[in-house]
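Here the complex is missing a single protein chain, while all its other protein chains stay put.
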Amino acid sequence: MHKLELKKVVKRFGEKVMAVNNANFFVDDGEFVSLLGPSGSGKTTTLRLIAGLEKADEGEISINGKIVNALSPSERDIAMVFQSYALYPHMSVYKNMAIPLEIRKVSKAKIKQRVTSIAEMLGIPNLLDRKPRELSGGQRQRVALGRALIREPNLFLLDEPLANLDAILRHRMRGELKSLFHHVHGTTIYVTHDQEEAIAMSDRVIVMNYGLIQQIGAPEEIYKRPINKFVALFVGTPQINIFEAKNAKSMSKVLSSQKLIALEKLLHKGKVEIGIRPENITIEKGPISGKVILTEPMGANILVSVEISLNSERIKIKSLVPNTMRVSEGDDVNLSLKESEMLFFLNEKRVEI
Amino acid sequence: MKKFFLYVGVILMIFFCLFPIYFLLLNSFEPTSVSYSSPPILYPVAFTFSNYIGVFKDISLGSYIVNSLIVSLSATAIALLIGSMAAFAIAKIKFKGSSTLLNLLLILGFFPAATMIFPLYEMFAKFHLLNNYLSLILPYTTMSIPLTVWVLSTYFGQIPGELYEAARVDGMSRFQAFYKIILPLGIPAASTVAILDFIACWNEFILALTFMTKENMRTITVGISMISGRFSYQYPWGEIIAGALIVTVPLVVIIFVAQEKIISGLTAGAVKG
Partner (left out) sequence: MAMQSVNPKHEKGYLLALIGFVSPIVVFFTIFQIYPLIKNVWFSFTNIHNNFTLNNFYAILTGSSFWQSTWITVKFSLISVSFEMVIGFIFALLLNQEFHGRKAVRTIFLIPWALPTAIMATGWKFMLQHSYGPIPWILYWLHITQSPPYFLSMPKMAFASIIMADIWKTVPFCALLLLAGLQAIPRDLYEAMEVDGAGWFFKLRKLTFPLMLPAITVTLTFRFLQAFGVFDLIWVLTNGGPGNATMALSPFIYQQTFNWLDVRAGAATAVITSIYIIGLVVVIWITRSYVGRRYATQ
């Protein structure tokens, strides 16, 4: 039995907007699953459907094997961290965290003990008397987390909890969040538009676009075997190189003869594109000559943009090389593309060849 | 179930607001014999325009309306003009004591007119301004200023300071910056305030009752409420009500046209605290 399961769930807003289009997925006990997608792709709506803050137009949502479509949010035993944090502005941090227990009529002494221990865990025991407006963004976020962690719900739902933090804090919180929710053995659904975050934190990632689930899989699977061009482009920084293979001849320098034959067959079925991530391209020696047009130092690596011509067509390809390498704009280089890491897309869908 | 109670509540609310209006409307179209029947009849039985014709014939309703229009429109215009200047100074020039000034205006606005009516009466009598439009226009302007300045200064305060500063840097004088940059931007708020001011002046009673002693100078509120005083034995209720409803029509029109503005103006304070 899955902790949470969605079957053919549909949510429309008005006639035109299909916010969630036939969502099917499950989450198992103790899993940390990310809902990843660009803004407007239906992540928040999915989360709100699970919480019961929106009613599904079609489909079934079940928690612990029980269909919960008709249950109100308060009956689903779920904890949610809102993107805005939704801290009660007139209550102290202590009160904010105590509310879920107060609702459940837990005794004052128990509440005190629980709030104190959660505050310790989150490193905010000194803030308990403050009002939300007296807190920094990071502190607010911890309070919102604390309010969720205070009880042991069926599910934790987190809606972009790191989106409002500055870059350094965001990075630091990633690891902290992951270990926090593992520590409490919580089943967690984590919404984010930041693919690095999803890849770094999750047991599994659900990629969404336009209300449609694109792919569900472990982070490395999403990264290495994206199901389509959208996922390939969306996941991974620096972004994957994708160029069209118009005919086999133009690819002769890029592909082995074996692959060329396969490509030839594929070309009859539609538009074929080849994708390769920048770290799988070297620029020291190889069959393809080109000119460096831009270098972008990225700390340990340098992202090098090279213009090459494949059968009279000029294309731009990015390669990620160690910063020990000396390369500057205008240099002539020779590229080699690691064939084993290449991805092939037929009409935007990935195919094995 | 919840929906059921909600709609019962909504119907009660509508009944609460509209029953008096309904009953008055009903009786304004009934002949006197029906209006005076005891017990009252709560549904239409006859239909006549005689009350509406009568009210124009028996009293100078037309001139009351003109009087009300003249004083209300003038006072609103002046209050807007000088109020927007002061609001601009408070919001954008920012001087010491600007918030004290604003608070003082608001507090003075709460003093009932009765507490200052005699000195005003004496003053207008001395300058022969009783039964003159000015005797209402001037105090009505004053009465409208607190709300005007308050709403407009809040609104001007939200216009980015850079706009005004840029205008100054570009070489405009303060006054040019005010009427070329800030004032045009303030038009939505100004129209809201204008509506609220106009309604307040149109509805004013005690000053109009006191300073306009000649029958033909009365404003509409005094005029209508005085009909009842004239006939002490038989109140011409049908005509009074017809008159009251005629006066209400422009207000209802304003409400329907500008309800969003009115509500935003009314509630500007409640939300901000």
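As written, the chain order gives the labels A and B, with residue 1 at the start of each chain.
What we mean here is this: a residue touches a chain if its C-beta (ideal position, glycine included) is under 8 Å from a C-beta of that chain, and two chains touch if they have at least 3 such contacts.
A quick note: this is a predicted structure, and the numbers were derived from the prediction, not measured.
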Can you work out which residue in B:18, B:53 or B:125 touches the chain that's missing from view? B:18
Hidden partner chain, touching residue among B:61, B:105 or B:130: B:105
The listed residue (B:39, B:171 or B:184) that touches the chain absent from the view is B:39
For chain A, which positions touch the chain that isn't shown here? 51-53, 72-74, 76-80, 82, 84, 86, 88-90, 99-100, 103-104, 133, 147
Residue ranges of chain B at the interface with the undisplayed chain: 3, 6-7, 9-10, 13-14, 16-18, 20-21, 23-24, 27, 35-40, 42, 81-83, 85-86, 88-89, 92-96, 98, 101, 105, 107-108, 110-120, 122-123, 138-139, 141-142, 145, 149, 161, 164-165, 168, 173-175, 178, 199, 202-203, 205-206, 209-210, 220-222, 224-225, 228, 235, 237, 240-241, 244, 247-248, 251-252, 254-256, 259, 262-263, 266-267, 269-271, 273
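The rule is short, and it goes like this: only the chains that are shown with their structure count from here on.
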Find the geometric centre of each of chain A and chain B from their Cα atoms only, then give the gap between the two centres in Å, rounded to an integer. 57
